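Here the complex is missing one protein chain, while the rest keep their positions.
After this line comes subunit A, so read on.
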Amino acid sequence: MAPITSSLFAISVFAPLGGFLIAGLLGRVLGDNFAKFIAILGMLIAVVFSWCVLGNMLHSGISSTIVPLFDWIHAGSFNVSWYLRMDMLSVSMLTMVTSVSLLVHIYSIGYMSHETMPTYRFFAYLSLFTFSMLMLITSDNLIELFFGWEAVGLSSYLLIGYWYTRPSAVAAAIKAFVVNRIADLFFLIGICVLFILSGSVFYDDIFHKIPELANTQYHLFSYGFQAYEFIALLLFIGAMGKSAQLFLHVWLPDAMEGPTPVSALIHAATMVTAGIFLMARMSPLVEFAPHVKMFIVIMGATTAFFAGTVALAQPDIKKSIAYSTCSQLGYMFVAVGVGAYQVAMFHLTTHAFFKALLFLGAGSVIHALHDEQNMFKMGGLSKKLPATCLLMWIGCLALGGIFPFAGYWSKDAILEAAWMSGSTVGYYAWIMTAITAFLTAFYSWRILFLVFHGKPRDQKIYDHAHESSFVMTLPMCVLATGATIGGFTLAPYYIGKYQLAFWNDSIFNAPTNHIMTLMHHAPYLIAKAPLALGILGIIVAFICYIAAPRIPVIMASGLKGIYQFLLNAWYFDKLYDFIFVRPYIALSKILWKVGDQEIVEGMPVAVARITDRSAKGISWIQNGSFAFYAFTMAIGLVVVLATFLIYH
């Protein structure tokens, strides 16, 4: 059973690569439609095989298996090979990623139908991204993981800048790439330090050595700290970049410049969760870094709150959902930080369903309105787009954490885990995430009410709106099903009574870490508070945007400072522009104008000028006069003689 399963596993990983190569390299020759067909076929193979693998894993309980492919680097003690790691962590991610990716591929046929240029390039990039993501999650060592990590960054860059004639898209692509690079530098250093410490980059080798190396200390300014704290911090900074946590989140809203299916696949369901996955994968190490875990909780909770507040004020439908993603990622990090990696993975999975659904729904609206994204120009679209409206409602119910939709189960679990961790940061996280639960419901229904209900704000746009085609609504229906039933069907496996058998040791909880059992014993009020806050958020949103639409207007003008603060996302872009971008540009200008143009270029020019002048001078001295020549000789004689006598 195991060999077949691992073959299916490997094929599932590499089928998207085949799709990318054929569609991308031969797209022009094969024709646009055929290239799309190949890309989708590759994804279909991947999905079918990944579900087979999942089925086999659940059925036969195969534990972690290494699937060797071929050797890569052998340099001294540094060895890296292309091995795939098949355990429940990677297989569950594999299934989720391939499925969402397939749905987005199909959806894109409809969404990209307005394009005048051939779109095989778009499908090739989507397949490349999927392969990169699969490489990331199925890696067996940190170098392979880093390869996937960088490759998803690359495909994200390519897809954000897909409409490369738009300056804003190009700028956003560069911003995403640069911010990720900064975080990746820390990640890479973390890998290096870990290699120096443990002598290997393979997970198994590292994890085996962890207990014995746990007491290794580094010293800085006579202050000793644990080596694992340092490494975990570096890895977490890498994860913060990919998963858009506070301070490194600035690229995610801008990334919405890409086509909406990209936002759904990469910037909601899969790539941005790579940080969570990394923490879960490195759980044996993170468990030994209690201070970093506390830091993760604080960062996650703060990000959740921050992004939730910013989402309240955004007029752009996609940016609003993008900040929501950022906020939800914060929830997941809270779970990671309190040691409940399984809960984080659970929320990751349910979030993938409903957030992809929301983005595809938003895409459907944008597609229907011919690229209009401003919610204040929409309204009353439920009559024109009934199917999209219904599906968006399901998405919002799941996001808002309303029983029995998927978000309810996973979000509740995170809040319970935060509370039951019993630490100060845990309580802080609970308070922040509970407030965010209210905010989440509020901004979700703000979107729904602004877009689908009330009166049309722009009659012209309203009149031209049309329901999306079947090829777009079908994937959304599948996702909506997941968003509806995903919670209670998966909960027993991910965090419930079957969790031990399900995860099968692919996630590590320290012997002292009992959060996975403790969290089910949260006090009743604590457990039900998020749901109550979510319903309250819906009611407030109803009052503000349907019953008394003047309230938000009054508040926006009355509390102008706060409104602007939220609208500009706490002024992070301005702040970074001031702290980093402008000094950097100024420095670059100095290096360019002074360093390059004046010094580097000036030096040879000056040398040439001096040489030229001295050449002319020498010619000028050569005036043809005997007397002068003889005189020069005499002077030379005196100088040489003087030099000799003085020196001697």
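In this section, contacts are C-beta pairs under 8 Å (C-beta built on N, C-alpha and C of every residue); 3 or more make two chains touch, one makes a residue touch a chain; residues count from 1.
The rule is simple: contacts and distances are computed from a predicted model.
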Exercise. For the chain that is missing from this picture, which UniProt protein name fits: "DNA replication and repair protein RecF", "Nitrite reductase large subunit NirB", "ABC-type quaternary amine transporter" or "NADH-quinone oxidoreductase subunit N"?
Worked result: "NADH-quinone oxidoreductase subunit N"
Exercise. Of the residues A:R166, A:K497 or A:K616, which one touches the chain left out of the display?
Worked result: A:K616
Seminar exercise, completed: Out of A:P3, A:G561 or A:G624, the sole contact with the unshown chain comes from A:G624
Problem set entry | Contact footprint on subunit A, counting only the chain that is left out | 611-612, 614-616, 618-619, 622, 624, 626, 628-630, 632-633, 635-637, 639-641, 643-645, 647-648
